[in-house]
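A single protein chain has been omitted from the complex, and every remaining protein chain is retained in its original position.
So that you can tell them apart, the chains are marked A, B and C in the order they are listed, and the count of residues begins at 1 in each.
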Amino acid sequence: MSRNFKSDNVSAVSDPIMAAIIAANAGSAAAYGGDDLTQKLQSVASEVFGREVAVFPVTTGTAANALALSQLVPPYGAVYCHEAAHIVTDECGAPEFFTGGAKMIGLPAADGKITPAQVADAVEFALDMGVHHVKPAAVSLSQATEWGTVYTLHEVSALAAAAGKRGLPVHMDGARFANALAHLGCTAAEATWRSGVDVLSLGATKNGALCAEAVVFFEPERARDFERRRKQSGHLWSKLRFVSAQLLAYFADGLWLDNARHANAMASALARGLREIAGASLLQSVDANELFVALPEAVVVSLESQGFGFYRWPLCACPAGVAIRLVTSYATTPAQVQEFLAAARSAARG
Amino acid sequence: MSRNFKSDNVSAVSDPIMAAIIAANAGSAAAYGGDDLTQKLQSVASEVFGREVAVFPVTTGTAANALALSQLVPPYGAVYCHEAAHIVTDECGAPEFFTGGAKMIGLPAADGKITPAQVADAVEFALDMGVHHVKPAAVSLSQATEWGTVYTLHEVSALAAAAGKRGLPVHMDGARFANALAHLGCTAAEATWRSGVDVLSLGATKNGALCAEAVVFFEPERARDFERRRKQSGHLWSKLRFVSAQLLAYFADGLWLDNARHANAMASALARGLREIAGASLLQSVDANELFVALPEAVVVSLESQGFGFYRWPLCACPAGVAIRLVTSYATTPAQVQEFLAAARSAARG
Amino acid sequence: MSRNFKSDNVSAVSDPIMAAIIAANAGSAAAYGGDDLTQKLQSVASEVFGREVAVFPVTTGTAANALALSQLVPPYGAVYCHEAAHIVTDECGAPEFFTGGAKMIGLPAADGKITPAQVADAVEFALDMGVHHVKPAAVSLSQATEWGTVYTLHEVSALAAAAGKRGLPVHMDGARFANALAHLGCTAAEATWRSGVDVLSLGATKNGALCAEAVVFFEPERARDFERRRKQSGHLWSKLRFVSAQLLAYFADGLWLDNARHANAMASALARGLREIAGASLLQSVDANELFVALPEAVVVSLESQGFGFYRWPLCACPAGVAIRLVTSYATTPAQVQEFLAAARSAARG
Partner (left out) sequence: MSRNFKSDNVSAVSDPIMAAIIAANAGSAAAYGGDDLTQKLQSVASEVFGREVAVFPVTTGTAANALALSQLVPPYGAVYCHEAAHIVTDECGAPEFFTGGAKMIGLPAADGKITPAQVADAVEFALDMGVHHVKPAAVSLSQATEWGTVYTLHEVSALAAAAGKRGLPVHMDGARFANALAHLGCTAAEATWRSGVDVLSLGATKNGALCAEAVVFFEPERARDFERRRKQSGHLWSKLRFVSAQLLAYFADGLWLDNARHANAMASALARGLREIAGASLLQSVDANELFVALPEAVVVSLESQGFGFYRWPLCACPAGVAIRLVTSYATTPAQVQEFLAAARSAARG
C-alpha cells in the first residue's frame, strides 16, 4: 500500500527493530521484566535523557497516556489539554477509566498548542468553583501536537512554569516525540525535563517499532507503585524482553532520530509540493510528519479514487475546500511523495 | 439571612415536609425501603406522572444524576449535554466516576438549551471516529436549565426525537423540575415521558425538602438492578422512610407546584424591578427561579457590601458590567425582593 | 412493631436528635457545610475524641466505610478484614467501587476478631507474590464486630501494631462504635487513636439518629481532598446542617453512650434469659447489642409464627439447632425483652 498516507502506524517494522526482536529470542529468560534487556533499558534510557529515569515499557499509546495520567491525577482531578488531544478524542475514555473519573478539559487552540494563559484561566475557574468542580491536577501537552506543529522549547517551558506555579505536574504525550525532537534539534533532556516535563509517554510504534511505547518518569520517585498500575491494567507482559528489545534498538545508533528525520523530510517535501498547487493551502505549519491541507473537493475525490490513502479531517478549521490529513513515516519514500504530488497537481489542473 | 439569594438550597425546610418527617417517626419500621411510606411512594409517583414509574429516593442531586447516567451509559459512552450542565461543571466528576469512565460532552448554547442539530453533529463526529472515540450513549438536558430558562415542550420533544433516532436515551436533570413545570403549566407526564424523556432526576431539596431527590424511570424495566447501584454507591438509606415521607409530602396537595410557583413569581418580580434600573440588563429569559443580570460593578459592590448574598457568575456571557446570579425559593418573600430592588435602585442612582 | 429484633436500624429517631433537626430549621443557612452547625461539629468531635480531628458527616455506613477506604487504599490495594465484615458481605461491592478496584481480603475468625498473626501471614503472602498480587494497603476492623463481640483495647492495639509495622493504616468500622465504647468503659480516644486507629467510620443511625454517620480522621492531614471524594460520590449534602445537627445532639449530654448502654443492657437481659432456656445456646459472647443464639428449630418456628422479627443467620457457625440473630437498640424496652423470653421459654417447653 505505497499510497497510504493515513497514518504512520500503517508502516512495517523498521529492520533493526525486527532484528532485535529476533535476537531477543535466544532461549528462556526471566518473565515480567526480570530479564536482562529490560534491566539494560533502564540505563540506556537514563543515558538518552541525561538523568536517571524510571522507564516502563508498554505496547500502546493509549496505555502509556492513561497509565501516566492515572499516576498523576486523582479520580476527582482535572487534566488541562488541547481540545483535540488524543486523550480527549481518540482514546475512548481511557484516561477517565484509568484515573477512576478524572476530567480531560479540552482547551481550544488553532495551532494545537495550549498556552499558559489558558491554563491559568481554567485553573482559576476551577478554584472559584471549589469542591463542586474537579480539582486541577495536571497539564498534558502533545509533542508533536495533533495538528502537526511542535511546541518550541520556550513554549514548553512557559506552559510548565504556569503548571508548576499551580502545583500541577506536566505530562507530555510523545506519540510522535522523536519527530518533534528531530524538528527541535535539541537534546531529549532539553525537550523534556529541562523544560519542565515530569512524565513522558514515549512512542516508538509510529516510528518503526512493532509495539513499543514507554512511560518515562523523570523523577523516579514519582513512579512509586506504577508497576502495579501496569499490572492491574493488564499491561505487564510476561515476555517483556521483546518490548524492551525494541526500545533498545530504537535508541541504538540514533535509529529513532534517523527515522523521525526521514519522516519529517518527507512531510516537508509534500508541503513544498502542495504549496505550489493552485487551490491548495496548508492549514498548519508542517513541523513534524503530519500535514493538514485544504484542497478543492474535486482534487480530494480524484486522489481518493486513485487509491491514495488519507483521512478527511473535519476537526481542522478549514475556510475553503476540504481539509485532509497526510502522514508520512520512516518508510515513506521520495517516490511515493512525488507520486502523490503528481496526482494532486494533475487533479488540480482539472 | 433574609438577604440570601445565593441559591435555593440555602432555604429552610417547608413546613408540611418537616411535619411529614416528624410523623414518619412513629415506632419502628422495616429498613432499606421495605417500609410502608416507600411502598406508597411508588403508587403516588405513578399517579403524579400518569403512568407506572419506578422511583428511587436518594438525597443529593449529584447522586441522582450520576446514578441515573450510570444506569444508561457504559464506561466507554458519551453523554451529550450543555457545556454548563451540572454534570459537567458542578459534580466533581461524579458522572465519570459512577459510569466508570464515560465522557460528558458539553455543547455550547447561549440560552442553556442544546439543540437537535448539535446532538446530530456530535453523534456524527463520534461515529466517524469509530472505536477510538467514546460511543454515543445518552442525551442529558437540564430542566429548568442552568441559565434559568425552560425548554418548551416542543424543544424537549425535538431533542428527544433526535436522540431517539440515534438510539440514545434521554435523561433530564430536574433539580428544578417543579419550577420548570410551574412555568410550562402542563402535566408532569407531558413534561417528561410524553415528550420523550426516559429518566428524570427529580429534585425536591431546592424546593423545600430537607434532603429528597429521586431517580424516576418511566419504563420500569430500565431500572433493572438499579437498586444495587444505589446500594453500591452508599445511597441506600436504612431509614429510607424519612426520605420517602418528604417526597410524599412534596407531592401532596400540590405543595411542589405551589412552592415552585411562588419561587418563580419572586424571580419574575425581581426581573420586573431590575428591568427598570438604569444600567441593569437581564442576560437570560427569566422562566423559572434564577436570574442572570448584568449590573454596573459599583452596584454589585454596593449590594455585596450591604450583605446581599449572590454569586458573581463569570460563566455567563456578559457584554458589559458584572454578571450576577440571583436565585429565589419557595421561602423568598415579597419584602425581601423589594428590599433587594430598593438597594439596587439606590446604588444605581449613585 | 415492638417485636422487631431484626436490626437496630428499624428503630425510630431518638427524641433529642429529632428535636435538633427541628431546631436546625430556623431560616436559611449556608449550603454544603458552610453552616454554623457543621463548623461547630469539628470542635465538638475534637473534644469528644481528645484531639483535633477532621470529621466528615455522611448519611450511610456504606458511604462512610467506602469513602474512608478510598482515601487510604489505592486501586491495586488489599484491605485485610474479617470474612464477615460489612465491607466484604454487606455493601454490594462499595469498597471495590469507591477504591477503583481494591480487594477486601476476608480472614476467618470464629469470634469476629482478626488477629495480628493473620495480618502478618496475609501480608507475607502478598509480598511473596509481588506485583501480581494486590498491595497490602490497610487493615479494617469492625468494633463492635459482626458477631456482637468487642475487641479489647489490647486486641486493638496489637492489631494496629501489626498493621503499623507493615506500613498499613488502620480503619475501624464503627457502625456500632458507641455500643463498643459503652462496653469497654474507656474514653473515645483510648478506643481509637490511642490504640492505633487512623480512621473511624462512626455510626449514629443504628443508635438513634435519623441519618448520621461520619468519617473521622485522627490525623487531619490524612483527610486531604477527602471533601472532593465525598462530593464526587454524591455524599455532600446541600443542607448539611441537618446531619451535623444530629451528630451534635448525639454527642450532647452523653446521649450516644446512654443510648448504647441501654441497648447493651437489653442485649444482656436477653442473653441472661436465653441461657436458662433448655436447648438454647449462645454462640458468641454478648458484648454489645447483638446476640447470636442457637435454638431448636421448633422454637424458632414458633417465635416466627408469633410475629417476632429476627434473622436466621446461617453465616454463624452453629453446631446444633438453628442460629438466629437478635439485635436490641436504644428503643428496646425491658417489656419487649421479657415478652420475647416468655415466648421462647414457652416454645422450648413445647
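Here, a contact is a pair of C-beta atoms (placed from the backbone, for glycine too) under 8 Å apart; a residue touches a chain by one contact, two chains touch by 3 or more.
Here the structure is a predicted model, which is why all the values come from computation and not from measurement.
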item	value
Contacting the left-out chain in the complete assembly, out of A:Y76, A:F97 or A:W193	A:F97
Hidden partner chain, touching residue among B:V10, B:L168, B:L236 or B:V327	B:L236
Contact residue for the chain not shown (choose from A:A20, A:A66 or A:I105)	A:A66
Residues from chain C at the interface with the omitted partner, ascending	75-77, 89-94, 96-97, 100-104, 125, 128-129, 131-135, 314-315
Absent-chain interface as seen on chain B, which is shown	32, 74-76, 100-101, 131-132, 134-135, 225, 227-229, 231-232, 236
Where the unshown chain meets chain A, residue by residue	1-2, 4, 6-7, 9-13, 18, 21-22, 25-31, 58-64, 66-67, 91-94, 97-98, 205-206, 210-211, 228, 231-239, 242, 331
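We take it that only the chains that are shown with their structure count from here on.
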item	value
Relative to chain A, chain with the most remote C-alpha centre	C
Cα-superposition angle relating the copies chain B and chain A, to nearest 5°	180
Copy pair chain B, chain C: interface residue numbering same or different (half cut)	same
CA centroid of chain A to CA centroid of chain B, Å	41
Euclidean distance of C-alpha centroids - chain B vs chain C, Å	35
Residue list for chain C, restricted to those that touch at least two other chains	228, 231-232, 236
